[in-house]
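What follows is a structure written as structure tokens; I'll ask about it next.
Complex shown without one protein chain; remaining protein chains in place.
Presenting chain A:
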Amino acid sequence: MYRKEKSIQIKSSASALYNNLSVLPIADKNLTYFTVVHGNVVNMVSASGDGLNFSHRQLQSKEGSLAVSSSLVTQASWCALPSRVLLVLTSQKGIQMYESDGSIMVYWHALDNPETPTAQAVFARGIAAARGHYICVGTSSGSILVFDIPNKGTSITLSEVLGEHRDPITDIASEMSGNRVTSLSVVFTHLTP
């Protein structure tokens, strides 16, 4: 069914997370980008088509636009929109968006952290591009943040907050045509409606 090809060594091991491998093919440069999350760091490697040349980069989880954070990254995923590709990182503190090669951070969104510690952890998780110029990101409260992405530049805005789920979002996926977005959270099996 599958044939194993050349292996690519990542700088450190993969953390136990959902969907912890994101891939971006760059057809016109015959390159492929890979990201794997390790704790509070995202390991990025770009591999040449022949599998012989590699270039590594590491991205850190942040708090605000400058500070390096110790909070865990929950997911890293590329969002391919018609006009641009962004690399999105979700963590326990918020959401970071980078240019596709991870070189510049273009946007930071902080999660609301409750004053007193709750019985539930707080984090963002679940990333998908949708309908041409939106990026959807899920949260541990079950809400989905919908960001409006301009063709270029950093003026990204939070457009909408969807509140259909009651449980932490596990992941989000969208149809190729971008018209339909599916979000999923793992639901209580004993809960009576």
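Note that in this section a contact is a pair of C-beta atoms (placed from the backbone, for glycine too) under 8 Å apart; a residue touches a chain by one contact, two chains touch by 3 or more; residues count from 1.
One rule holds in what follows: contacts and distances are computed from a predicted model.
Per the UniProt record, the absent chain's protein name among "Centromere protein X", "Organic solute carrier partner 1", "TECRL protein" or "ORML1 protein" is "Organic solute carrier partner 1".
Here the missing chain is touched by one residue of A:16, A:52 or A:104, and it is A:16. Only one of A:40, A:77, A:139 or A:174 touches the chain withheld from this view, namely A:40. Checked against the full complex, the one of A:33, A:78 or A:123 touching the unshown chain is A:123. Listed residues A:30, A:70, A:103 or A:159: the one in touch with the omitted chain is A:70.
Along chain A, the points of touch with the absent chain fall at residues 1, 12-13, 15-17, 38-40, 68-72, 74, 92, 117-121, 123, 167-168, 170, 185-190.
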